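Below is one structure; the comments refer to it alone.
Complex shown without one protein chain; remaining protein chains in place.
Now for chain A:
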Amino acid sequence: MKALRIGQTAAVLSVAALALTACGSNGNTGATSPAADGAAAVTGTLTGTGASSVGAAMVAWAEEFAAANSGAQVNYTEEGSGAGRTGLIDGKVDFAASDAYLTDEELAASEATCGPDGAFDVPIYVSPIAVAFNLEGVDTLNLDADTIASIFAGKITTWNDEAIAALNEGVTLPDTKITVVHRNDKSGTTENFTDYLAQAAPSIWTEEKSGDWPGAFASESAKGTSGVVDTVAKTAGAITYADASRTTGLGIASVKVGEEFSAPTAEGAAKAADTATAVEGRAAHDIAFDLDRTSDEAGVYPISLVTFGLFCSTYADQETADLVKAFGTYITSAEGQEVAAADAGSSPLSAELSERAAEAIATISVK
């Protein structure tokens, strides 16, 4: 039966398409150039796994790293932050990336694989999450946490609502209905955004932070960053949250911080990482921190996403240790951060944080 065979082909194709989109990479996975960089070149293969938020950046990093070190290769698979953390603890991978830092229990568990000092966290990727909307004739709006929470919880339903108007004097707001669009796939973006809402507007946003959008506040949804941006672009009066580098063409909200309003900029996100609260009781080289969602400091953009790189403090052999060190130093360096900014639209780490990360990674040694 020809029709059946064709149906099966279609099924195989759709599975392949799913696999491709699930990766979410920028498809820039061509062969690397065999450039050699004499002196500090390292060789070998590194495997890593974890968050999909750094997927595009990892592809770019792996390419550039392999180009600079012939014989070195980095394989990163996007299996989710949780899989990244357990993968490193179980010793299945050499490094991991995670939207959440290791918990104290996970740190203790990592001692079996990573030596007495366990594993440690280093910020490798910072990106602002924009609150983006489609409202004819309005390019920017000032919103505070309570208003944003009320909009996304469905409590403010039209754009000319008093709460919005009070923050935006002089802006003509239409009576268009607000259509909230959220992600329908599980995502670190959603987790960071709901974390902001839960912390900055706890009286309105009564749900806990979660990678899945809470069912209590369900509205329109779409798949992935491109899905929500696309849906908002097509729907008058729609609003969403998405990686700021991907919201071109939409109106962008500035968020109230202290007495001022800050726009989602690379500087704002980097500053949020700089002013974050360090997690207590961690080793000197562990740069785990919690973003201060309720910060009053001017210039901070509180709705930012941080992905941590997770490394072992000791590795079994010299080659792996050197390779991890070289790769870790590269991705947190100014150069590596620029590559991620160009390819994935992230915000480069500040010089200070980048230096701290380099110092932390330099402590990696052999068992």
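As a convention for this text, contacts are C-beta pairs under 8 Å (C-beta built on N, C-alpha and C of every residue); 3 or more make two chains touch, one makes a residue touch a chain; residues count from 1.
Operating definition for what follows: contacts and distances are computed from a predicted model.
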Record lookup, UniProt, unshown chain, options "Glycine--tRNA ligase alpha subunit", "Anti-sigma factor NepR domain-containing protein", "NADPH-dependent 2,4-dienoyl-CoA reductase/sulfur reductase-like enzyme" or "Phosphate transport system permease protein" -> protein name "Phosphate transport system permease protein"
Filtering A:A112, A:A166 or A:A218 for touch with the omitted chain leaves A:A218
Which of these, A:A238, A:A253, A:A326 or A:L349, touches the one chain of the complex that we don't see?
A:A238
Looking at the full complex, which residue from A:T86, A:S127 or A:S304 touches the chain that isn't shown here?
A:T86
Omitted-chain footprint on chain A covers residues 1-4, 6-7, 9-11, 13-14, 17-18, 21-22, 24, 51-52, 78-83, 85-86, 177, 179, 181, 184-188, 211-212, 214-215, 218-223, 227, 230-231, 234-238
